[in-house]
Structures are given as structure tokens and as C-alpha cells.
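Removed: one protein chain of the complex. Kept in place: all other protein chains.
Lettered A, B and C in written order, each chain numbered from 1.
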């Protein structure tokens, strides 16, 4: 049985390879068709035709596309993602510093969403079609219906501009603090690791508004899924049987129903996490958050193809490994997996 | 250091390199060259009518060079470098450093080389080390542009000993090293740079090329959203906010806690370009018709919020001064526009997309919409075509393929002929209109290196302006102003032609 | 005798019944109808030309003339918000239609025929889903240029994998039902069985996805506009209106962002809620 699961996991891992390849092909094609000639951009404001041509050769842009693609693949395999034209940094370095920022934001957003949506979903499932259910549904749907930049601006306007409760929306830390030692790249965690509570508080308070914005749009799918899978398992025969066997209500709901409902929930959480990472793009723009999302926007608008490719590839790796992780979790948690396939 | 000695600046743009010579370095990064490196000379600073500080293109003052003189029958400049000037690492600034830096600027290609060329500086032979503290710049042809061109950010002086240590065979000019690590002797040193987030300057206390700056530390923080920048400055969380839309600037002017430095940008025009390659625009009457169809005042009110200088409605038909930019004698007159259009053979108008740069949508979008509406009134339908910032360069300037487009060119060196050189001569980068007029070419050629005091110069420039007015390949809308909002206790903002932040003069009460 | 056949419940009856199920259904159906009505008729009754500028009345707050105020070019915000309904619904409907048709066809073929079809199509969906979708949409618009049709394409493409997934799951559930074999036995070809027998039975769950997707499509278009990659000005689109208005919140012109933002939100809200109601409507099991 363990062997079966191992095989299943291995299979999943292998299946990710063609996906990566596909992502590489698509991102390569997409970036090569971006308008704007990178050589022109790279050559600078006053460059003439000759220096543009020189830059073009330097970048290998004068070679055929298949050749460029092969060179690109080779570079990627060697861990060379190229250099961003617009920020002038190595794409990998850039992502290395920015990804923790995005992840910290997304994870906290997801966490906020989970701790609100799951209880809401459970409450709704315990009293389906009651007013509680309706209120929950309206609440979470409102969250999902608001354009992410709108809610971001709104929260900022109210909590920073009008009330002054939130710190100034200028990124990960206020001016007065020094960023903590780079350990994980997550400011809050790094600050805690070195025991710097001041900085932790500052970094955390910067996180609250943007991650709440993210959480708002993640509420609906999680709450919906919690509700429906809780309903399914609450109405299932085994919960009924547990009731007939005199298992107390608390245990039935939290041990039996919730445990079973958590499996489909896991899949949704994976999806939502991916969605939030994508949605980051807009939040980061609103809150000047120095994450990968704002990097991607700038790069895309600037036709900065190395940066776009690098971003897309890293994100794909992240997404695919996330799904892989969820699959593996699922496989490990659900005893049925790896058996009836 | 305290908050009192720290200046917090909000910028909307991202600094992508610390080396202005490197290909790919973007405009906002030029401030590093300004603040961390010194040049031989600099422009003077003057106070303008509304009390704000502005660079003075007519005076050149010493920076690293204590003094200079014209030698070799006016064919060379001889510079005497300050003896006490050192780089941050304590090593003295020598003529060798200057030569290495200038050689670098003209050798790397791209922008620095082109800019040096504008001052007639094209070959390493022109830069001669006379002795440790004496440096000579030879000219092939005497030009009024050479000395001012040494005051722009490009010919900065790099610590060549340090840089050469990091040079490699493939990279003899140490571009990789200087890209991330400045090696200079300017008033400020680098404390930290997190690309995409912030740049922190730290004062170089042994700076000798000018008065020691007041601010010990300057944090330039990137805040892409202009609304956020406004909120931050309004709430007093920052000292200086750059790049605010005119509307916000206008409103913030009335806040007692804030003050605004506002002055027009020299040699710069926001204009509507008409591409000659587009059939109807090759007819002068059509271009004039469009010039009469523009709702100038509304555009100025809505897109510029009245900040800047109108470029329309001059009441004399011919130019009476060589002041540049100066208003053109056009007005909004739809009847006239219509009749001109009919005369040109387009009584029913035509269709032409109006292209705008997304990167400047603050002003381009409302402007385009207002133009679009008036053009419709004379029968021309003009759908708006938004082009992302990066492709703009390719499409507008390199391919020159945009029929009707909003452009904003500004010349660093404040001479009308310099503007005409870039914007009105066929094939030159900023002539996105494909405009070709042999007379303009010959006039510019003869005026470019001529001294301003030459009487021929005056005639030439007036003629240039008259041709541009009559043929209108590009319709000036207004001369923009550079507006910076500061807390009222902050002073010392200087409006430079390069539009970069010069933090050396700042002080806080 | 022949005329005593029981007639089926009429559509109107079913609609009424479903709407009465709970208050949310009723409200969402009513709002849904209202939006469609506005979308269809707005050009005929809006008080001002939504494109006409008049700088002398720029940035007026809501008043009796201009109910939602005016924008920086003096255009009537109310008229613009109303006329935008048409464009936004148009984007949503056409994008969702494209992704529904392509995604469902691919997904159901994958599930029905299995084998290489399934692997290939599954992989394709995985690849698209491995992109951050909003960034992919941005990329597509950036490549193709920002026009209405490209915004629609971009929105359609990023939604296709969802339909592939749902259709695949639904069809593989239905595929093993015996009515499928019965259909084959009655002489239906495989394709016919797939598209005329199996797919209609997957409709209830697909309808929910469609309605949620309509909401997403609107949000997506709005997001693109916010980045500056959306529909071209001066067209009125809720996203553009909010994005333009966003610059004016801090300076106090809240009406520029509030009204279009609220309309946008309410529309997405309606689409999200109406899905379940519509599902009940198309599900034959829910009929009497």
C-alpha cells in the first residue's frame, strides 16, 4: 500500500515535467511576440541604429527563434534566468528577494481567509437554508464580487487615510525600521527568529491591509466548499450511523464530518492559493508591495522578456509544486488513494 | 541620525541601475549620477519668480574643476581639478580618473556616447591628461555645446582605480561592478539599494566640490501609485513627493502643511505629432486644419490643470523672439479648420487612430479624448490607441509608424536649435513625424555650434520657428511644468533640466 | 383521450417556482433581469451622451442634473455607468461563451474518449493553469494589443481550463450511466451521444460555473483596465471608470469610484448568486 502511494506520487512528479516544458514553450512564444523591440529598449534613450544592432547581437536576438529557444532552455537548466531589462538585476536574484514578499502576503491572506471562511462554512452547513446560511453566503459573495483593486483602495482610504489606524502603505516596512537579517526572507518570521519584536510588529502591521484585501476574495470559494462538503459529510450515512451509535454531536461534526470534508477543502485551498498568488499582482500595485506581482506588471508593460519569462516559469514551478504537494497530502491523507486506480 | 536629518522622498519610478553609462539604465536612475558622482562643471542655480529654485542654463560653475580656460585658440578647454577632492575611499581625484570616465562614456555606446557626441566629444584623443590635476578637452570644432555638455549627468567622474580592479577582459569598463556598486566621490554615498523598493543615500562628509549638504540620510522610496504618494505626503509621512499629477499638485498647493515647487521645464513641449507618411497629413492644409481644431484651453485646464505654459494663441504671425518654446499663433477655430480641410480635399474627413503612451496616461488620455471629440466635429474620426511605455519607443521613435500621436520631447541643452536638431530633422530620433525640410536641416546645421551671441543665430532661429509654425508637423499644446510637493519645512528643491532629484541642496527646518 | 396528455410545467411557472424557493434566489433573479434590461435598453434612455465632454462642469458631485456627478472631463457618470453595463455584459457573455464552447467540447471529448485525447487535453489545461491567470491575461492583451476583442480573447482563454475540468469530471460521471449505453443502442453515434445525451445532463453544474465565470470575466476586464491594458477609452467600462476614479478618492471625488464600483460589484454579486438559481431552473429533477 505504501508502495502504491509512492508510485502514485512519483507518477505525479513525472507528470509535472511535460507541464513545465509546455509552460516554457508558451512563455517563450508569448514573450517573443510582445510588442516592442527589447534591443531598442535596452539600447537606451538616444541610441542609434548601429548601437541597437549591437545590443541585438549581444542579446542573441538576431538568431533564429528555435535557436533562441534552445539557448534559453540551456540557460534555464544552468540556473541562468537572464537579466531583467527594466530593473537591471538578474531575474533570479530579483525573484529571490521578491518572492518571499509575495509569499508572505499570500500566505497571511490565505490564513486570514481560512480562519474566517471555514467557521462561516461550518455554521452555514449546520443550519442550511437558515438566515445564518444566507448571511454567510451574502458576506462571502460580496467579498468575491469586489474587484481586488477596489477593495484594496477602499481599505487603504478608510484605514490609512481617514482613520490613520494602518501604517503608511509603502511596502514591507516603514522607513524607520531596518529590514531584518535575511534568513527566510519573510520579514515577520526573520524578525521573530532574531527576537526583534519591534520589527516584527512593524512588518506585521504593514501586512494586515493588503493581506485582508486578498483574504476578502478568497473567502467565497473556501466557505462555499466548506459548506458543501460539510453538508455532504453531515448527510452521509456514516455520520448518521455515528449518530445512531451515540457518538456525541461535537465529535460527529468535528472529528467525522470535518475530517472528511477537509479532503476536498484541501484541493480548493490549493486552487485558492494559486489564485491569490496571481491576484497579488493588483494588490501589490495598490500597496506598493515589492513582490513578484508588481515586478511582473512592470516587466510585461516594458516588454522585459527575460523578466516575464523568469516570473512565469518560477510561478509555474511554484503552482505545479503546490499542486503536487496538495496531491501528495491528499494521497497521504486519503487512504482510498492509490488503491482504486 | 534623527528624523530631522533624514529626508524621505517618494518616487513613482524605479531605479534600475547605479551606472548611468550602462545600456538599459532608465531615466529615474540618472539621479544616482547626479548625487553620487561629481562632474567637472555644473550649471548655476537661480531663483525663479515664484520663489522656487531652478538651474541656470546660462551660467556654468565649478564642481570638481576649480577653474578652466579656453586654450589652443579656442580649440581646447583646460580644467584645473581641485587638489583636495577625494573619492569616498579617500583616494584623490585625478585627471586620470576623469579621462577614464570620459573614455568610458564615449566607448560604451548607446545613450552616453550619443549625449557626449552632442557636445562634439567623440574620440578618446580629445581627452588629454596634462598632469595629475590638469585635464584638457580638445574640440574638433568650437561649439557652444561642449562646455554645457560637460555639465549634464553623463560625464561624471568615476574612481577609476577602484573600477579597474573589477574590470575583466569581457568587461573592460567594469559595467557589472558599477551597475550595483557606485564608485565615486559625490556628495552622497550609497547606504543601501533594494531595487524596486528603495535607495538610501548617506552623506559623504568629506565632500569638497560644494557646500556640505544638510541632510545626512535620504531615503528614496518607490511608491508606484500616485494616489498613495499623495496620501502619504498629505498625511505627513514623507517629506517630498515626486511625480504627482497636476491635479493633485494644484489641490495640494492650498495645504498649509505643504509647499509646491513648480516651474516649467526648459526646452520641452507636449505636442501632437502628425506623421507625414500618413497620406492626408502630408498636406500642409490638413495639418493646419488640425491645429485649428485642437481645444487648447480645455486641454490645458483638464490635462495640465493650468500648470505649465500655454503654447497657442500668439498674436503675431511671425516669431518676434527666439525664446523657445514659444506659443504658436493657432487658436481653436472649428470653422476655419473645416474650411482648410475642405480646401485640402477632405471635406468629409477621414479616419486616423490617435496613439498615446500608456506610461503618461495622466495627461495623454484626457488630451487625446478632448482632441478626439473636436476632430469628430470636423469629420475626422480618431479612435484612441494606447501603447505600453516600452513599445512606445519602438513604434513612435524607431519605426516612426504612428499616424497621430501625443509626444513630449525635451532637450537637455537649452537651445532652440538643439531642439530642432532632434525633433525636426528627418531620420533623427525624436522626429516621429517623418518631417523633412531641407531648409530646416541646413539652418540647424549652421546654427548648432554657433554662439548665441552671433546675430545670424537670431535670424536662423526665428526662421526655424516660422517654418515649424507654418508647416506644423507637430502641434505644440503646452510647455509642461515640473511640480514637486514638499512638506513646508523642507526647502532646497532644484528644478533641473534632467528632471532628476538633486538632494544636495535640501534642508529641513 | 389523446388530448389529456399532461403538459409540462411551463418555463414561466418553473421560473416562478424556483425564484420563490428562497429570498436570495428571488433577489438575484430580479437583479439579473434588471442588469440585462439596463444592458439592452440603456442607449435609449440615458440622460446624457456618455462620451460628450464638457470641461466647464468637470468634477461636479452628485446633483439633480447629474445623479452620479461628473468626471474630470465633465462627462455624466450616471450615463457612463449605465451604458457600461452593455459593454461589460457583452464582454462577459462573449468571453464566457467562447470558453464554454471550447472548454466543454475539449473536456467532454477528453472524458468520453479517454486515452490520448484525455492526456493531451488534460496536459493542455494543466499548462494553462500553471500560469498565474491574471498575468497570462495581461500577457495576451499585451501581445495582441488592447482592444475590446483581445480583452475578450484573453478572458476566454484563461477560463477554458475550468470548463475542461468541469466538463471532464461531469462527463466521466455521466459516461458510466446506463442511459449512455441505451443511447448507443438506439443508434446514436458516439459524438451524438456525447453532445445530445451526455452534455445536456452536465448542464446544471456547468450553468453554475458559467454564471460564476461571468462575474470573473467582468472582474478580469476591470483588473486589466486598472493596469491600463483594458478596453480603449473613451469607451465606458466599469473597470475603467473605477480605475480612473481611483486617482480621485484621496482628493475627495468619491463619486467617481463609488458608483461604478458599486455597480460592478453588484453585477458580479448577482452573477455569483444567480448560478444556483439557474441550476435549479435547468435541472429537470427539480421539476414537479
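Heads up, the rule we're going with is that a contact is a pair of C-beta atoms (placed from the backbone, for glycine too) under 8 Å apart; a residue touches a chain by one contact, two chains touch by 3 or more.
Convention: contacts and distances are computed from a predicted model.
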The chain dropped from view, which UniProt name applies: "Ion-translocating oxidoreductase complex subunit G", "PotH_2 protein", "ABC transporter ATP-binding protein" or "Nitrogenase protein alpha chain"? "ABC transporter ATP-binding protein"
I'd like to know which visible chains would be in contact with the absent chain if the whole complex were considered. A, C
Considering the complete complex, of A:6, A:60 or A:248, the missing chain is touched by A:248
Hidden partner interface residues of chain C, rising order: 1-2, 4-8, 119, 177-179, 181-190, 197, 200-201, 284-285, 287-288
Which positions on chain A touch the chain that was left off? 7, 11, 14-15, 236-238, 240-249, 251, 256, 259-260, 263, 333-336, 339-341
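As a working rule, only the chains that are shown with their structure count from here on.
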What is the shape of the graph in which nodes denote protein chains and edges denote touching chain pairs (line, ring, star, complete, other)? complete
Can you figure out the chain closest to the middle, judged by Cα centres? A
I'd like to verify one number: the distance from the centre of chain B to the centre of chain C, where each centre is the average of its C-alpha atoms, in whole angstrom. 46
Approximate Å spacing (C-alpha centroids) for the pair chain A, chain C: 24
I'd like to verify one number: the distance from the centre of chain A to the centre of chain B, where each centre is the average of its C-alpha atoms, in whole angstrom. 40
Give the residues of chain C touching no fewer than two other chains, as numbers and ranges. 142, 228-229, 246, 249-250
Quick check on chain A: which residues sit in contact with 2+ other chains? 34-35, 153, 161, 285, 301, 303
Once bound in the complex, which stretches of chain B touch chain A? 3, 6, 8, 10, 14, 16-17, 22-27, 29, 109-111, 113-115, 179, 194-198, 219, 221-225, 227-228, 231-232, 234-235, 237-238, 358-359, 387-395, 398, 429
Can you check the complex and tell me which residues of chain C touch chain A? 22-24, 123-124, 126-127, 129-135, 138-140, 142-143, 145, 215, 219, 222-223, 226-229, 239, 242-243, 246, 249-250, 257, 261, 264-269, 272-273
Residues of chain A touching chain B in their complex? 34-37, 40-48, 51-52, 54-55, 84-89, 94, 97-98, 153, 156, 160-161, 164, 168-172, 175-176, 179, 285-288, 290, 294-295, 298, 301-304
